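Before I ask anything, here is the structure I am working with.
Complex shown without one protein chain; remaining protein chains in place.
Going by the order they are written in, the chains are A and B; count residues from 1 in each one.
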Amino acid sequence: MITEGLAWLIVAFPIAAMLVNGVVVRVVLGPNVRYSGHITIAAISGSFIFSLMTLGTVMTDGPIHLESHEWIAAGLNLQFGLLIDQLTTIMLVVVSGVSLLVQIYGQAYMHGDKSYTRYFTYMALFTASMLGLVLSRNLIQVFVFWELVGVSSYLLIGFWMDRPSAAAAAKKAFLMTRFGDFGFLLGILYLYSQDSTYMDIPTLYTAIGSGAIVASVATWVSLGLLAGAIGKSAQFPLHNWLPDAMEGPTSVSALIHSATMVTAGVFLVARFFPLFQHSNVMDLVALIGAFTAVFAATMGLVANDIKRVLAYSTVSQLGYMMLALGIGAYAPAIFHLFTHAFFKAALFLGAGSVHHASGTFNMKYMGGLKVHMPRTYWGMVIASLSLAGLFPLSGFWSKDEILAHAAKSGGTTGNIVLLLGLIAALMTAFYMFRAIFLTFHGEWKGGGEKEEHDAEENGLPKPVGNSHSHFGESPWLMVAPIMLLAVLAIGIGFFSNPVVDVAVIDKHAFSHYITVENHEVFPPDGEGHGHKAAYEAGAAPKFNFLVAGISTVLAFTGIGLAYLIYIKGSISPEKMGTRFQPLYKMMFRKYYFDELYENVIVRRGFYKYIAEAFRWIDEHWIDNANVHISNWVSRIGKSGALVQNGQTQTYAIAMVVGVIAVIAAFILWG
Amino acid sequence: MMEVSTLTTVAFWVVSAVMLALSLIVVTQKDVFRAAIALAGTFLMVGVLYFILSAEFVGVVQILVYVGAISVLMAFAVMFIQDIASGSRPSQGRAVALIVAVLIFASLSFTAQNTKWSSMDDITNPLASAAMTKGYIELSDGEVIGIDALPMVDEGVAVYENSGVLVDSTGGLGVLLVREYILAFQIIGLLLVAALIGGLLLMRNPQSSSETKTGDTSA
Partner (left out) sequence: MTIENVLMVSGALFAIGAYGVVSRRSLVTVIMSLELMFNGVIIAAVAFSRFTPAAELLNGDPLTAEAIRSALTGHAFAIFVTAVAAGEAALAFALVFAMYRSSESVEITDAAEMKN
């Protein structure tokens, strides 16, 4: 059904949309044209349809094996091509689907913005980059699209260019991910130096299976890839660009920071899962993921900006996915990625809708919006419940599989990550419902106007992005995607990966599809019947009642705690804040990581010491060397000229000495 | 090895000593006139040395030309220039010069000592000696060969013992000059004419002459 040409079209459609929007529409028709939105949506719809077709093809026929094309073949050996296996198809559907919904939403959200066309141009570029990334067959090609994704995210985060905070945030995001990409590139180069054919991913799979790559090589390459993943997925320690990236439009955050770009890191680790398994860094991956999950959740507990809460939540959930990959739970990780895309996108779009109504993002100035925007409210509640992991919503199934796998694998790492995962689950429930209660319940606290008013009074900087509040449900173009995503957040989890056979859907269909069917990554055992590797990666997880029970209890505890604090008011958050003042301050200030990176490392360490040292060397040694050398040469020349003093007798002596020398030579050496 | 009478040897060394002493006076004296006189004396001694070395005609020529003409020329120059100070150069210049001079002397002596000079003992070939003295060869079988077609063949033969030295060189020299070296002889004459003209040219008044100092420095 799907041929290579059609698969390329998946990427080509959005690129074409970008070019048309950027070159034709913007230039000819102007920067605020509704047609640009239509063009992008049409293109992405096309991509979505073809993605579904690809999914169908792979589900029925298995992975599509395609050729690799030559790009450069002169000393440097680079190829490119398409790799369409099960992981690819899942990612394609997720990316194009969520992107489509976000574009529809964006038509209403960005309505009236003076750079409307540019928004859709960049959106098309981003979607194209992400789709290209998941389709790439060659590691260099992956890197090219990886960088393209980074560039598009820079352009989108800094969309409102006239805001200095937005520009700074975009630069920070780009630089920090670039830093991770440096490690990524080192890993790639090391692998290339081993054998240039390893750049081709299927070849790499075969090589790993046959044992051609030793553990040490795999470890170094995996570390490099992990660096890139940490950067892109905002794991610790390269996490603090993501909260700042909320400066971009909310729909951008919905697309990039929930479902697509940040999942690129998880995708990368999943794509190279055999390599990681062969190396020694799996524990490291798991620990980083688990730590990030808890770490980000703590910061989400005290954030006042609703988008920041969601950002921290994303980081935390990505930590879950990394954790899962680290303990070898490939299928649960991808499943969680799949479900997370839907409810997180729903939450972000909901936050945009809330902003539309209240004029602010600061939850302290919201409240009581439940009556004014019920559809948004229920959509976000459902998505939050799914995120918290309540039975039987989709988040429950995916998160639970991860925790169950952790419990099953045991060992030191397994137990640590299980514990951290449960703690993070508790915190997740709490902060999500804190956000919900603060936003929708209680009394209306003034909204955008009040916030500005208070800022002026107290001499604080004016909050950015505020506007007038108009109570009432947001337009249908905004609400419909939210509702659709919420419905998906309910059911997609159970129905794609059920624990029992449900009508036409097999038991554990998703996990099975992702692992057992994927022969390249999870080769079957000798006779072809057993699939030990696939099952170890979580193809058919057993339902662990104990873990499920504990996590459900924790979720309820979190929700209940939030209810007590923010609705009933039994425990005052201010008093708790003062009691735990230092801890609170630390969490509020994001553990001073921004200060660490910005002031200590960049300003002092780098600018002052390193750059200054180099400047000194350049000035005193290199520039002076030129002067010194020319002086020496001049002096040597002048002293050479002294030989000619014009005195005849000197010349006479010189001649005689020469003659004597010749005689002596003859005497001594004949 | 040639035998030389002791009288000759003594005379040689005495004359050499005087000659060298006088030449030292030439190069060290501050007063130019004294140097000029010493120079004349040196030339005289050199002439005597030539007589000791059996080169009578050369000795005569030496005295005629050097002592008679060149020394007078020196005296003229000295009086004409009226030098004030003609001392030697500063000490470091003299030190270098001394070292160089000693080196020259050393190398020449070394070369002289270590060269194998051909002597009578080397000429074992009777044919060579016959060529020197007779002009023709009588071979063992009675054949007579002219000097020009003389092969060099080693054959043992009795050596002439002769301790004599050249008795008369002037006649031989004359023969040589007009037979073998006639060309060089004529060119010398030409050279002297050129020197004469060149000298006259150099001595012309600068105002009247339009030529630059282009002297024929023959050396």
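Assume a contact is a pair of C-beta atoms (placed from the backbone, for glycine too) under 8 Å apart; a residue touches a chain by one contact, two chains touch by 3 or more.
Only a predicted model underlies this, so the values are computations on that prediction, with no experimental measurement involved.
S.K.: In the complete complex, the chain left out here touches which of the visible ones?
M.R.: By the stated touch criterion, the chain not on view contacts A, B.
S.K.: Residues on chain A that touch the omitted chain in the whole complex?
M.R.: Here the touching residues of chain A are 641-642, 644-649, 652-653, 656.
S.K.: In the complete complex, which positions of chain B touch the hidden chain?
M.R.: Residues 1-2, 4, 8-9, 12, 16, 19-20, 23-24, 26-27, 32, 35-36, 39, 42-43, 46, 49-50, 52-55, 57-58, 61-62, 65-66, 69-70, 73-74, 76-78, 80-81, 83, 85-89, 93-94, 96-98, 100-102, 104-105, 108-109, 112-113, 117-120, 122-123, 129, 131-135, 147, 160, 162-169, 171-173, 175-177, 179-181, 184, 188, 191-192, 194-196, 198-199, 202-203, 206, 213, 215-219 of chain B touch the chain that is not shown.
By our rule, only the chains that are shown with their structure count from here on.
S.K.: Could you put a whole-Å number on the gap between the CA centroids of chain A and chain B?
M.R.: 105
S.K.: Can you tell me which positions in chain A touch chain B when the two form their complex?
M.R.: The touching residues are 649, 653, 656-657, 660, 663-664, 667.
S.K.: Which of the residues in chain B end up touching chain A in this complex?
M.R.: It is residues 89, 93, 96-97, 100, 103-104, 107, 110-111, 114 of chain B that touch chain A.
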